[in-house]
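Up next is chain A:
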Amino acid sequence: MLTTVLIFMPVAVALIVWLLPLSRLAAGGVALLASLAEVGLWIEALVRFDFDSSGLQFHQRQSWFSDLNVSYHVGLFPFSLWLVGLTAVVMAAAVAYAVWVGRERPRAYFGLMLFLTGAIAGVFTAQDLLLFYAFFEAMLIPLYVLVGVWGGAGRLGATVKFVIYTMAGSLLMLAAIIVYGLQQGTFDLLEIGPSSSDWVFLGFVVAFAIKAPLFPFHGWLPDAYRESSPEVSAVLSGVVSKAAAYGFIRIAIAKFPGPTSDLRGAILALAAIGLVYGSLLAFRAPDVRGVVAYSSLAQMGLITLGVFAVNDLGLDGAVLQMVNHGLISAALFLLAGMVERRTSTGEFALLGGMARGRPALATVLMTTGIIALAVPLSSAFAGEFLILAGVFQQGWGWAVVGAVAIVLAAMYILRMISGILHQDVGPAVPEAALDLRPGELAIVVPLVGVLLALSAWPAAISQRSFPNDQPQQAVRSQFRAVSYVVRETQVTLNVSRGTP
Partner candidate 1 sequence: MGNFLVWVVWVFAAFGCLGSGVAVVSFSNPFYSALALIGNLGSLAVLYLLLSSEFVAAAQVLVYAGAVMVMFLFVIAYLGGEADAPWAGGPTWQSLAAVLAAGTLLVEIIVVIGLKAGGRLSHQAHIGRSFGSPAQIGRLFLTDHLLAFEITSIVLLVAAVGGVVLGAHARRRYEWGSARLPRGQAP
Partner candidate 2 sequence: MIWGAWLCLASPLAAALLITLGGNALSRRGAGYLATFATFVAFIGAAISFFSLLSHDAGDRSHLSTGWTWIAGGSYHSGFSVLVDPLSTMMMLIVSGVGGLIIGYSIGYMDGDPEERRYFAYMALFVFSMLLLVQGGNLILLLAGWGMVGLSSYLLIGFWQERHSAIAAAKKAFVMNAVGDATMALAFFILIQKTGSLDFGDVFARQGFLGGWAINLIALGLLGGAVAKSAQLPLHTWLPDAMEGPTPVSALIHAATMVTAGVYLIVRTHPIFEQAPKIEDLAAGLGAATLVMAGLIALVQTDIKRVIAYSTMSQIGYMFLGAGLGAYANGMFHLMTHAFFKALLFMAAGIVIHALAGEQDMRNMGGLRELMPFTRWCFLIGSLALVGIFPFAGFFSKDSILAAAMDRGWYGYLLWVAGLAGTFLTGLYTFRMYFVVFGGQRSAFVREHFHHEGHGEGPFSMTSTVATLAGLAAIGGWIQWSPFWHPVTSWLEPVARPLVEPANWMEWTSSGTALALGLGGIWVAWLLYGARRPRPVPRVAPVESALVHKLYFDEAYDLAFYRPAMRLSLLLGRFFERPLIAGTGRELAEGSVDVGRGFSRLQTGLVRTYVLAIASSLAVIAVVFVAVR
Partner candidate 3 sequence: MTIAMLGPEVSWYLAVSAFLFATGAFGVLVRRSPLIVLLSLEIMLNAGNLALIAFSRHHGRGDGQIFAISVMAIAASEVVVGLGLIVAMSRKRVALDVDKLNFLRG
C-alpha cells in the first residue's frame, strides 16, 4: 500500500494542481509540499524497510487484465527503495528550484512535475513487465511537454529528438515484452521465468541503452540536456537515466542470464567506449551543461560496466553510483541553472572568476564538483571503486579503461570548475551578480549534504542494495528467492485442497 501511495500521491496532487484555480504561489507551494511529502513517505518506507528480508516488500497486487496475466503489481526491493529515494529527493529539489525561479504557467508546470514524480516512482517499483512499460512511457509525456514548453531556444528540436529516440527504444522493448510475456504466459516479474532469447534481450537492452543513454545511442542527449530548463535537465540526467540502469538490473541481467553472458563483451565494450568517449567530449564541451551532459554519458557507461560485471562488487557499486550520480548531476544542473540566471549564459568563454566575492557559490560548486570527479573518500569514489573492482573480475582491461576515464573525469570537471569560478572574470559575469541566495542554498545544500553523508558512509547503500546483501545470488534467483517460493507453496496448497 505504501508503494501505491508513493506512486499515486504525487499524481493525485498533480490532478489537484491542474484542476483547481490556484495562484502561482499556491500551485508552487502545493507542489513543493507534495514533493516534500513524497520524501517523507520515502523516509517512512526506509524506516519500515526490512533489509534482512530477501523478498519484495510493501507489495501490492491487483489483476489488471487476467487473460494475459497482466496485473498491477508493485513493491520495493532494496535497490528500488534507494532509487525511489533518489527520485523523491531530486524531484523535491527540482520543484523547489522551479518555485524559486518562478516558472510560467505554474499550474501546468507543477502538475507535470508531480505527475513525472509518480511515473518515475512507478518505474522503480513496478513488478509487472507491462506496468513497468506503462510507467516507463508515462515518464515521457511530462518530459516532452516540460522540455518543449519551458525549455530554451532550441527546445522544439531537442524535445522531439528526445522523445523519438526514447520511443524507438521503448517500442522495441514493447515488442520484446510481448514476445517474452506471451512465451512465458505471464507478465509478472516475480513469476516470469528466465529466457534465453538473444533478440528479446536485445530489445530490452537497446531500450535501456537509449534511455540511459549508452554510446552510441546518445544522439538526443546533448540537445535535451542543453535546451531543457535546468531542473528538468537535473531530473533527466539525475533520475530518468537511472530508470535504464534499473531496467538493466531488474530485467535484463536477471531474466536473461544466457544472453547476458553471451553479449556481455559487446555491452561492456559499448559502455567502456561510452565512458571514454563521453569524457573526451565533456572535455571539449564549450558550456557547463555540455560538460555535465557528456559526463552523464560517461557515468552511465560506468554504471553499465558495473551492472554487466554481474558480480557482487559491480552490482553494489552500480546501485551506489546510480544514487551518487543522480544527486551529483542534479546538483550540477541546478547550479548551472543558478549560474546561468546570473550571467544568462553557460559558455566558458564568457564565464570565469565567479568565486571572488561569492563564497557560497564557490563552496557548493567546488564541493559538488570534487565529489563528481570521484576524489577518494567521496561516495562517488566508493561507487566507482566498487564498480571497477567488480568489472575488473570480468577482465582487467575494462578496469583499466575505467581508471583512464577517472583521470579524464578529473580533467573535465576541473576545467568546468575553473571555467566558472577561477581566473579572469568573464565578460558575461556582471559585478552585481549575487552570491547564492539563502533560497538557492536551501535547494542545493541538501543535495550536497546527502552526498557528503553518503561519502562518510557509502556502505549505507552499497551494503543494503540487494536482498540479503547478495547481489549475485539475488540476480541469479531473478529476485524471487523467497516470495516466489511462498507463492508456489500457496498454489500447491490450493491445488491439494481442490483435489480431494
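Criterion applied: all candidates are chains of the complex that A comes from, given by their letters.
As a working rule, a residue touches a chain if its C-beta (ideal position, glycine included) is under 8 Å from a C-beta of that chain, and two chains touch if they have at least 3 such contacts; residues count from 1.
Quick caveat, the model's predicted, so the values are computed rather than measured.
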{"item": "Options 1, 2 or 3: the chain contacting chain A in this complex", "value": "2"}
{"item": "Complex contacts: residues of chain A adjacent to candidate 2", "value": "161, 164-165, 216, 218-220, 222-223, 277, 280-281, 283-284, 311-317, 353, 355-356, 359-360, 363, 366, 370, 375-377, 381-382, 385-386, 388-390, 392-393, 396, 399-400, 403-404, 406-408, 410-411, 414-415, 418, 421-425, 456-459, 462-463, 469-472"}
